[in-house]
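With one protein chain withheld, the remaining protein chains of the complex are depicted in position.
Note that the chains take the letters A and B in the order they are written out, and that residue 1 is the start of every chain.
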Amino acid sequence: MSGTGIGASVRRKEDLRFVRGAGKYTDDMNLQGQAYAYILRSPHAHAAIKSIDASSAASSDGVVAVYTSEDMAAVGGIPCGWQVHGKDGSPMHEPKHPALAEGKVRHVGDPVAVVIAESREQARDAAEMIDVDYDVLEAVLDMNQAITDDSPNVHDDVGTNVCYDWALGDPDVVNEAFSNAAHVAKLDLINNRLIPNAIEPRCAIGDFDQASGQYTLHTTSQNPHVIRLLMGAFVLGIPEHKLRVNAPDVGGGFGSKIYHYAEEAIVTWSAAQLNRPVKWTADRSESFISDAHGRDHVTSVELALDENGKFLALRESTLANMGAYLSTFAPCIPTYLHATLLAGQYSTPLVYCEIKAVFTNTVPVDAYRGAGRPEATYLLERIVQVAADQMGLDPTEIRRRNFIQPDQFPYQTPVALVYDTGDYESSLNKALESSDYAGFAARKEASKAAGKLRGIGVSSYIEACGIAPSNVVGSLGARAGLYEAATIRVNPTGSISVLTGSHSHGQGHETTFAQVVSEKLGVDIDSVEIVHGDTDKIPFGMGTYGSRSIAVGGTAIVNALDKIIAKGKKIAAHLLEASESDIEFENGSFVVPGTDKAKAFGEIALTAYVPHQYPLEELEPGLEETAFYDPKNFTFPAGTYICEVEVDPETGVVDIASFHATDDFGTVINPMIVEGQVHGGLVQGIGQALLESAAYDENGQLLSGSYMDYTMPRASDVPSFSVDTTVTVCGHNPLGVKGCGEAGAIGSPPAVINAILNALAEVGVTNIDMPATPHRVWQAIRNAQAS
Amino acid sequence: MTVSISMTINGSSVSADVDARTLLVDFLRVNQRLTGTHVGCDTSQCGACVIHVNGKSVKSCTILAAQANGADVTTIEGVANGSELHPMQEAFRENHGLQCGFCTPGMIMSALDLINVNADPSEQEVREWLEGNLCRCTGYHNIVKSIQAGAKAMREA
Partner (left out) sequence: MYSFDYKSPSSLSEAVAMLQSSDDGLLLAGGHTLLPTMKQRLASASDLIDLGGVSELRGISVSGDAVTVGAMTTHAEVAASSDVRGAISALADLAGGIGDPQVRNAGTIGGSIANSDPSADYPAALVGLCATVNTNSRSIAAEDFFTGMFETALAENEIITSVSFHIPKCAAYCKFPNPASRYAIVGVMFADCSHGMRVAVTGAGPSVFRVSEMESALAQSCAASSIADISISADGLNSDIHASAEYRAHLVTVMAKRAVEKACASC
């Protein structure tokens, strides 16, 4: 089965529909009798709503209904899925997040009212007739200002803008290490706010069947079961058996489609009020002010070293922007997905990290590709570079001196995690080789001759994927389990339906998972169908985020396959008149080794459903098994990225001359797909480093609110990449996999910035924030020359 | 105001009465149920809606259906020859030039227009041509590879 099994670059099954334009995305659906919702949003960052007059809108052409928060009074707030406790033990502040604003708007884009009409344009026409009387209040924007006593509060009932004040580590021990250190490197930095910008805008269609009381929500989601739980249990009070959530083909997520959004509840609730389907599709302008944003940290970091460049301790203090409300997983991003990564690939014995999460009058911030881990990697790989420069060490040498060594695994970090496997020096060595690190000096000279400044930057990242186990994350505040479910349904004639709780929105599960099944059962990959996205079809699921699909969802599939094989052995034993313990499953057949006794998998499948010769007294007919898998630990992909840039000092333009990535993802199921995931992650990381930034003005208006001002990476902004892998196999899942979805976005920003600072060192520039736009680079050069 | 329009779409003649403000992309997606053409932005930049009008690639979100009256329109649904994929579609699949698939129809339609004006584009020429097509998944690496491979297959066909 090597052609379609584990390790083969099988061409994707899903592409056959996508390249024809035959994918079925949510907005491609139109239900009989559907009406269209338009959401009237706040034009102000912070304002009290004195009154709303919707009377003329209600009588406008084609209008079916106009709703405000008063109409939805019985509907619950949008829930948060993670409760963080502060360092004094107090729970985080968790103000209500109403579906439609109640009394106050808290960010530009906050939903105020919904108009439902026969057409989108009619709904929009009517929305313009709604008269909202606002009392505009001072907007809370700057986090340093927001945490002072003089700041207005985003939530009056909370009385502070600090959502929680959290810490990890022992400050006294860490401070002691700093006071005894031979060298201390310090850095203040900003991890810029990003807007995820999946190319498919969000869409939600609510439907209600009065006869059965059945609700359906078709939505652009990465995790339909999670939406069913959050919206059903907390917002609308619909039990699971009366609520179907269907997320069909989804056009990219990157985290932004994990969360339960108000629009989903609004269309579902409205459909029941009106007894007809209600559809809402975001305009891109709307996406900018209603999809959860990412990152947005203001950080101070210090690294203590001994005289040999050995790390003694790390200290971080960060303000993390939550935006105006707590999005579904927001509280855990700067804490449990961030501080726990601060050891990186290094044997730093002591770490102290304190995080203040801050409410501001901006769009809520939540996980975006990497989620907390890019922020950790960025500060760590930047401060390591600063220390290397200050101590006169080559960036690779300082890393080598501090890497956790292969014989130290499993390795207990000072930040709670236990790394299972890794070989960091191998990845570094391979990256050095593929990037011709040794030849850099000559290339720098060539650039200089052409009037350009060339620089090289290294980043050795680690990430933690497949967040788990459930009992541990539960003790840390998660309000859900983090397992995954899978059902293997072997059909009577041998075809196989795999019902997975993972959700593919670009990752290629229909192919990768089918490869796993093909390999394990020895069946043709074309006889395997991966089914996902519909809560009416899939027993359960937690969805796809945090690079968890293969490590958690894939393992659930393998475990269910093991149950299939175990049952198959019982059936085969009966047919072959052999003892069950003598049966082995090899290459798609149940055999008694050393004999010619064998039954093909297909025969066993048919026998299970036509049980004429079958041990009915001991065994149920049928061949369908379900597994729920809760991982014992995270997985820990890691690698080294090397970026080379050329800077035009006259304009400040940074050109990525080359980019080399070496990753350790454990076992690779489909190398073609894995490389594609890395490419995409790299460009999102390069986008953060060079191009992208959500900019607010002093009134809380989003200045980068369209593609005219938010710089999305284009093909001409990036080069082709050199990507390869090293392998240490994950020891605690049967496939040995680690996950690959976020690595590129996690590891690349510091590689780019370190390269730029390396290039600019000769003109005296020592620091620059992301995104390093031409303007910012030019300004940094100018400032350095002036000083 | 309602306007009467007729055009050829993927080789078939189509006539309809539409609101004058109907965009061509909405006419294709809603009226004609040709949902392969997508909408990803409202500022004419993402390129998910690229189709061909009279043989040239255009953004169907920035043209009224009325403006295409009498035109010959090709969408992604009209590219394959029945069950046989077009070499450019095949190249995207072969080279993993897509992930979520949402930008893909626009990418392929844009690529086909490039090949019309430049049968053998360099990597740089492909990257520059894709100025009007955004992809958030692939990092463009494999899209560029796909288009060059598709161009080669078309030259050799």
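As a convention for this text, a residue touches a chain if its C-beta (ideal position, glycine included) is under 8 Å from a C-beta of that chain, and two chains touch if they have at least 3 such contacts.
Predicted model, so just to flag it, every value in this text is computed and none were measured.
Chemist: Out of A:461, A:601 or A:707, which touches the unshown chain?
Modeler: A:707
Chemist: For the chain left off this view, which of A:60, A:223 or A:285 is in contact with it?
Modeler: The single option touching the absent chain is A:285.
Chemist: Hey, which of A:557, A:691, A:737 or A:770 is the one touching the hidden chain?
Modeler: A:691
Chemist: Can you list, in ascending order, the subunit B residues touching the missing chain?
Modeler: Residues 1, 3, 19-21, 23, 42-45, 47, 50, 56-59, 61-64, 66-67, 69, 110, 113-114, 117, 129, 131-133 of subunit B touch the chain that is not shown.
Chemist: List the residues of subunit A that touch the chain left out of this view.
Modeler: Considering the whole complex, subunit A reaches the absent chain at 121, 124-125, 128, 285, 650-651, 691, 695, 703-704, 707-712, 717, 773-775, 778-779.
Here, only the chains that are shown with their structure count from here on.
Chemist: Between subunit A and subunit B, what distance separates the C-alpha centroids? Give it in angstrom.
Modeler: Comparing mean C-alpha positions, subunit B is 29 Å from subunit A.
Chemist: Which residues of subunit A touch subunit B once you look at their complex with the stated criterion?
Modeler: Within the complex, subunit A contacts subunit B at residues 11-12, 14-25, 27-28, 30, 121, 196-201, 249-252, 254, 283-285, 505-508, 672-673, 675-677, 679-684, 706-708, 712-716, 718, 720-721, 744.
Chemist: Flag every residue of subunit B that touches subunit A in the complex, lowest number first.
Modeler: Per the stated touch rule, the residues are 19, 21, 29-30, 34-43, 45-46, 48, 75-77, 79-80, 85, 89-90, 92-94, 96, 98-105, 108, 123, 126-128, 130-131, 133-145.
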